[in-house]
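Note that one protein chain is taken out, while the other chains of the complex remain in position.
Chain naming follows the written order as A, B and C, and within any one chain the residues start at number 1.
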Amino acid sequence: MRQRLNFWVIGGDPRQMTLARSLAEDGHTVHTYALDRGGEPSLAADGLAGAAVADCVVLPLPAADGENLNAPLSSLRLPLAQVLDTLRPGQLLCAGMADARLVQAAEARGLTLRDYFAREELAVANAVPTSEGAIQIAMEELPITLHGSKALVVGYGRLGHVLARQLRGLGAAVSVAARNYTDLAWAQVWSYGVERSDQLSGWLCGYDLVINTVPAPVLGRAELADLKPGCLVIDLASKPGGVDFTAAAELGVKVIWALSLPGKTAPVTAGLAIKNTIYNILTELGV
Amino acid sequence: MRQRLNFWVIGGDPRQMTLARSLAEDGHTVHTYALDRGGEPSLAADGLAGAAVADCVVLPLPAADGENLNAPLSSLRLPLAQVLDTLRPGQLLCAGMADARLVQAAEARGLTLRDYFAREELAVANAVPTSEGAIQIAMEELPITLHGSKALVVGYGRLGHVLARQLRGLGAAVSVAARNYTDLAWAQVWSYGVERSDQLSGWLCGYDLVINTVPAPVLGRAELADLKPGCLVIDLASKPGGVDFTAAAELGVKVIWALSLPGKTAPVTAGLAIKNTIYNILTELGV
Amino acid sequence: MRQRLNFWVIGGDPRQMTLARSLAEDGHTVHTYALDRGGEPSLAADGLAGAAVADCVVLPLPAADGENLNAPLSSLRLPLAQVLDTLRPGQLLCAGMADARLVQAAEARGLTLRDYFAREELAVANAVPTSEGAIQIAMEELPITLHGSKALVVGYGRLGHVLARQLRGLGAAVSVAARNYTDLAWAQVWSYGVERSDQLSGWLCGYDLVINTVPAPVLGRAELADLKPGCLVIDLASKPGGVDFTAAAELGVKVIWALSLPGKTAPVTAGLAIKNTIYNILTELGV
Partner (left out) sequence: MRQRLNFWVIGGDPRQMTLARSLAEDGHTVHTYALDRGGEPSLAADGLAGAAVADCVVLPLPAADGENLNAPLSSLRLPLAQVLDTLRPGQLLCAGMADARLVQAAEARGLTLRDYFAREELAVANAVPTSEGAIQIAMEELPITLHGSKALVVGYGRLGHVLARQLRGLGAAVSVAARNYTDLAWAQVWSYGVERSDQLSGWLCGYDLVINTVPAPVLGRAELADLKPGCLVIDLASKPGGVDFTAAAELGVKVIWALSLPGKTAPVTAGLAIKNTIYNILTELGV
């Protein structure tokens, strides 16, 4: 990757502010647009004309808000198509959660589109602020310390691994619920208690905290009824979530459904993770 | 310690509520008084008369609010002297932070007074909710994750040990500032970075988070000026604290002075720790 | 899986002794054969005739020693074909490292062959005794404690993860060398130092211990020349290993090539891991 590149960061939230600032600190030329309410002066300005010479144009995460650019820190309402029209064929466009419309629009204009949110290293890095955001919620809600509490992490993918470790790092007694033999073997290697995520009912009454990471209905009425009074449930699974919210309400189980934590609880960390991922993309492309 | 004792829990906050409930769950007879706004029915009621036959009378932490019993969950204003007058000579009275007046009053009435807050095992146990409360504050205030952050713990006593471990458990890069050779040796044994707490100035610019546990002026103007922009300072030291708050305000350093965290952030955990300490007292006395 | 099954454990080393004993402790009927020098009385005996009614026949790891059964604890030399001839079509045969000849022989006789060594959960479980065996070697060889040492783990697969964690658990400063972005992201999530395994030369001089897990030539002459005097190299990669042994000898670098550690250093743990894997196989087959 070349050491002095020309970046345009267009639209986005505090993560893109961090991204732009950090790119500049690394010695690159950085222009921002539609980030004007970001709490500090735009690093560049005056229209999108200059974007046509950028080595890399960065769109936010998600890139689009309907037909418009996702630009919560700007008063501008920019159709995404209009942004793309300012670019030249062959330019590199990095976007987060690029939807079908954006893919098509980029292709039609001959742009090289890369979705940084689709890359595994970003998913790995984002597991950290997601986990820490969930822990913050648990600390705020529970009248006990996480230290000494009994916590269950449902699902043992990327996020489950980070959550289990951070919870134990605080001194919680952690169990992991998983389905396949390999995940269960890993849970034993890392010395966690083990539950079967397809046989949770009847095994839940000891926990003070249950955090779900599985985007499937794993905590239904039977499982929720099994929880002890005061047990907190945090659902980190994307829509439709993994908890039967209706049953929870009826049973008086407190459930907090927490989505998109990285951008909310640690925007600087999340922005730097996007930067690293874009650097990897550039390195792979030989830019 | 006998398995069925008669306890009176008089005054206090949610910690005493937990204490009373947990004593009852352990099979003891428990009466509460002046805890009537505790969010649940008093376990016993109707005047203090019965307290004269208690095996152990528990006063809150701190026991006194001026001349009165510390009873924030009650509409009663009870002079502490009046409470003591209901007791018999020889009875065991456990109180937290017993001041000179209470010591004298107990002695005058021939009561056996024990200050549970003065016991080291409670101080050890309380280090956990204090540490976790500080971590919660840091998570709420910082735009970065504690994971990957650089954190300095000033002072390496009980609280410093717990803080350093929990911060690292979350993935922070932790340094410890201490003065004497033994503490410095322990910091190395536990693989922390090491600073000299009497030579902090000039060594602080790398930290994202500084947590002070030393009740002495360790973070003065020179040290605060050395911090990088955005560094958060949390002061856990009891009055007068360890930070020059005037200088911090002038320098634009954000300082949060957080006192009495156990009762605030984890009253149930804190209440159970008091119970364990009282059990130890009873065991030692052969009750 | 049924709770009372009939197992035949035929041939093998102390791992199979453990397996047989533990199966019996779990309530199953267990017969062993060709394990007679195992240091304790065979749990069953007198020819292989009874094996034809076994619910599960277990062969060792590896199953074969040339054309014969691998049976280092027996004076018998049993052709593997002869063992299989005693079984009935449809019987379940669990073997470790089943080679082409065994696969063919089992198929010709209509046996249901499962290679337990090919299963990922066993590979995960075996990473633990391999890692611990390597740590034991390092402790024996080095005049320094692992605590406080600088250790590099080359390769960040299953074994690399366990090694890095155990080394840090002892207090070593651990770095991980990996190639792909996902592995590097994980190394950062777990707070290890990071090296690029394809660019090691020039970055090795600080390490006291280098443990290779990659079965490819990663530590060649240039890399070995970069090590500091006294640095210990442990190669855990299967043949042909990852170290240029000739160059190491010429450069005076001490290299220990340690293979098959689980069976050597922790045969009981390794035998129990085989048992668990066989249980999983039986459960999947609905036996």
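Criterion: a contact is a pair of C-beta atoms (placed from the backbone, for glycine too) under 8 Å apart; a residue touches a chain by one contact, two chains touch by 3 or more.
All figures in this text were calculated on a predicted structure; none of them were measured in a lab.
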One chain isn't shown here. Among C:47, C:90 or C:143, which residue touches it?
C:143
Even though one chain is not shown, chain B touches it at residues 119-122, 124-125, 127-128, 162, 165, 181-182, 184-186, 188-190, 280
Residues of chain C touching the missing chain are 14, 128-129, 132, 135-136, 139-140, 142-148, 166, 168-171, 265-269
For review purposes, identify every residue of chain A that touches the missing chain, sorted by number.
147-148, 171, 173, 188-191
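The definition used in the following text is that only the chains that are shown with their structure count from here on.
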If I count C-beta pairs in contact for every pair of chains, which pair wins?
A-B
So the chain most remote from chain C by C-alpha centre is B
Take the average of all CA coordinates in chain B, do the same for chain C, and state the distance between these two points in whole angstrom.
50
Name the residues of chain C that each touch 2 or more other chains.
188-190
